[in-house]
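A single protein chain has been omitted from the complex, and every remaining protein chain is retained in its original position.
Going in written order, the chains are labelled A, B and C, and every chain counts its residues from 1.
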Amino acid sequence: MTASGVVTEKPISRDLASTIRGRLQQFLAFGGLIVIFVFFSLASPDFLTFSNVTSMLFSTVVIGTLAIGTTFVIITAGIDLSIGTGMSLCAVMAGVFIVHWHIPLPIGVPLAILFGGVIGLINGFNVAILKIPPFIATLAMMLAAQGLALVISHSAPIYFDTVPAYAAISTGNLIPGVKFPNAVIVLAAVAIIAAIILNKTVLGRYTYSIGSNAEATALSGINVRKWQIIIYAFAGLFIGLASVLISARLGSAQPALGQGYELQAIAAVVIGGTSLFGGKGSILGTVIGALIISLLNNGLQIMSVPQEWQNVVLGAVILAAVYTDNIRRRKAAM
Amino acid sequence: MTASGVVTEKPISRDLASTIRGRLQQFLAFGGLIVIFVFFSLASPDFLTFSNVTSMLFSTVVIGTLAIGTTFVIITAGIDLSIGTGMSLCAVMAGVFIVHWHIPLPIGVPLAILFGGVIGLINGFNVAILKIPPFIATLAMMLAAQGLALVISHSAPIYFDTVPAYAAISTGNLIPGVKFPNAVIVLAAVAIIAAIILNKTVLGRYTYSIGSNAEATALSGINVRKWQIIIYAFAGLFIGLASVLISARLGSAQPALGQGYELQAIAAVVIGGTSLFGGKGSILGTVIGALIISLLNNGLQIMSVPQEWQNVVLGAVILAAVYTDNIRRRKAAM
Amino acid sequence: GGSGSTGASGGKTPYIAIVSKGFSQQFWQAVKSGAESEAKKEGARITFEGPPTESDVEKQITMLTNALAKRPDAIGFAALDSRAAAPLMQQAKSANIPVIAFDSGVDSTVPVTTAATDNKAAAAEDAKHLSQLVGGKGVVGMVIHDQTSQTGTQRRDGFIDWMKTNAPGITLLPPQYSSSDLNKAADITKSIIAANQDLAGIYGSNEASAEGVAKGIQESGKKGVKAVGFDSGKAQIDAIKSGTLAGAITQNPIAIGQQVVVAAMKAIKGVQQPKFINTGYYWYDSTNINDPKIQAVLYQ
């Protein structure tokens, strides 16, 4: 065959260049985070201390875990509003399993996480099979979970103090001697695993495909319904995990805690560059998004900004961060 | 000329049939509402009383007004998270205008409504010009408005009792003798006006076309940015109006009230059949959606369902309502 | 926890970090203003923060953690869930930061003192007055501001317990919850009235709920329902003056705020003080509302 003129010359070197550029972009997105970090470090001497940075990371854990799970759902062009109250329900179930039924931790904790998977499974079923728009399906789940958490717990916190080992899941220090809470390590591990799944597995690939064009994906012979259910159920596991992390941190399952977390988690995902219209997104972005939010909250509190002003500043900084990120991306795309 | 064989046969009769079918569909969507209504009427003798129905309608007013405005934004494939706290901020501003600055009502009230427009305008600017995703732009506004409402009001309600006429905007009875609150009449009027604007004006047409395919709309020579700003600003007026209605009802501007209203309003819009992906939606649907939510809340309270179960039932009914609506539509589309 | 030494008293203005149960509600704003005015008097610097809702335990814990990171000279803390805060209490102790608990007790030996009201007893007082107002019989509804928080449950349970033991003629409706949303409280009240035409009395467990109860009664046009509330606030005081509300229990949030700062200053200076400071509550109605003693505890 002739006419090789159309085949691009040196595809490899060009490929490499674009890879480096992509890396650089992510690095720069990270840059926004770093700017804020440096600012606070200079602005307040209390900010850049080991214990404060640790506690900032610690406060990222719950939102971060929820956000990572939701990233999958949002990349499929879905949404999950049930993560906040779903987390309360899972925490209550963890309490029921572990405190009331005395199931040992090595079984009870996975059970609680799986319970999150069941919540996701139901969401997935409603979305994929009953064809309920994700917003409504998960809104309904949000309401139901909220109610059930109260019903099951009789509107009272369930305390884990009969099982002292439970708290160690979040607050213990795996690395002996260093006061670095386990929850942060768990978040890091989970982020890495999620990133691998999103980028290196069939599940991840189909997550992107479905979000890009569900119809084209279906016509390519992929069972979109089945995969949607799997993805929602998989994301649900993160609800369960978050519930364990938060209830271990607090030493109790708080049945009314959690509403509003969905918005924060979704915000982290979106700030991290994932599109609500599906097809685009990354775990690294989500983690950065979650860090930006908790960094800002922490920094503003550390700087003793009056609370009524904190939200004003938070809003403005989020806007500025995303705007500069936009400009950067447009520049990079030139 | 050629190719007459391809012309569709009997386009007129098909047209008529599809029109009738369309009407029937809306009637049936209404049907979901009616089923719930009839159920409660049978289940509790206290439900179907003039005063209860009035108060149910009254309780729809705020969410309904917010939802109508947001319908426009959502049809453009946008979202507005700032409606709840934006409403608080507007209410506080109404207090500042009317109570602190003694601006007479006929000017003060429009000013407060316009202030809502300004909030929308800023959102529109951030979305259209700075290209911030609507979710983030309005999330930032939500945070900023929340903070500003507290800052401006010094975290204390502003009472309108020096201006007794203000309360009449919501609670007065325009129709003499009949205890039918003005706010409900305002909502009805606003819904009709909004429906006319959405269906019969250029603004409405561009709302749909931007949501349906913004790129194609721009290529057709329409200034999409300009119209996006106009639409957000227009939707903002409803934030202002809702703030007047709620503060007139309560006799005070509550700076901390409002968060969470955005989710309810968006839920009303989506339950009413508007797609979060843009291009589709109607004011009638939104009003039905808002009515379904407040009907369920009211009915469950009237039936003295324990509150923790109310949310569970609410979730299940919303799911069922939307599911049946889906089936009906699929059937109708056959 | 490397939160260094306090090193405060060395000429620098002492810094007191106060973490409350809420922020934007009137009650907490009154506590805040009391604390601020006292701090001014004492020459101290304070910060005052609280989570958006009284169920947001995690947010409060984070706020407390951040407060500790600022190495304050003393901490004022109103725990949403005292057990969840226990490790942080230990951390404060090891950093030699004295803790003043307020509004409710902290399940820990760390706090130097606790300035709190007995919410259960206060709610019982409300129940007693309502029972008298309705003549010991009839249907009584409750609009409670929160389902799980300590103030919510104590004010609910205190009310219910008193009614159950002391007023057998009264039928209590299941409590409904307003999430401290005035608008919602008004809607709930109207629903309760619509469903119970024979409603004799109704109780609102905080400012928003009480004000909502007054609004709901007013909007429904129903006459003869006796309503009692909790806390104060302009609209509530007006409702009491106009008779829509029969009366209410108020605590003294301004004094609570002041006492937190006073106690903190004492603790910083190492002055001994009692383990418990009762901040008290007062019943007020149209008869005593202009009493200077009552006027002093009302906030608007």
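Operating definition for what follows: a residue touches a chain if its C-beta (ideal position, glycine included) is under 8 Å from a C-beta of that chain, and two chains touch if they have at least 3 such contacts.
Everything that follows uses one rule, which is that contacts and distances are computed from a predicted model.
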| item | value |
| --- | --- |
| Absent chain [UniProt protein name; select from "Sugar ABC transporter ATP-binding protein", "Dihydroorotate dehydrogenase", "Sarcosine oxidase subunit beta" or "Molybdopterin synthase catalytic subunit"] | "Sugar ABC transporter ATP-binding protein" |
| Omitted chain - touching chains that are shown | A, B |
| Of B:260, B:279 or B:306, the residue in touch with the unshown chain | B:279 |
| Touch criterion as defined above, residue of A:102, A:154, A:179 or A:200 at the omitted chain | A:200 |
| Chain B, residues in touch with the chain not shown (by the definition above) | 1-8, 11, 14-15, 200-205, 208-209, 211-213, 215-223, 279-280, 334 |
| Hidden partner chain, residues of chain A it touches | 1-8, 11, 14-15, 18-19, 200-206, 208-209, 212-213, 215-226, 279-280, 333-334 |
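Here is the rule we go by: only the chains that are shown with their structure count from here on.
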| item | value |
| --- | --- |
| Chain A and chain C, separation of their C-alpha mean positions in angstrom | 35 |
| Gap in Å, rounded to a whole number, between the CA centres of chain B and chain A | 30 |
| Residue numbers of chain C (touch at least two other chains) | 23-24, 52, 147 |
| Junction residues of chain B - those touching two or more other chains | 150, 155, 308 |
| Complex contacts: residues of chain A adjacent to chain B | 77, 79, 81, 126, 130-133, 135-137, 139-144, 146-148, 150-151, 155, 263, 266-267, 270-271, 275-277, 308-316, 318-319, 322-323, 326 |
| In the complex, chain C residues that touch chain B | 23-26, 29, 52, 147, 173-177, 179, 181-183, 186-188, 190-192, 194-197, 211, 215, 219-221, 233-235, 238, 300 |
| Touch list for chain A against partner chain C, complex | 46-47, 49-52, 55, 58-59, 62, 150, 155-157, 159, 161, 171, 179, 246, 249-252, 254-257, 259-260, 297-298, 301-302, 304, 306-308 |
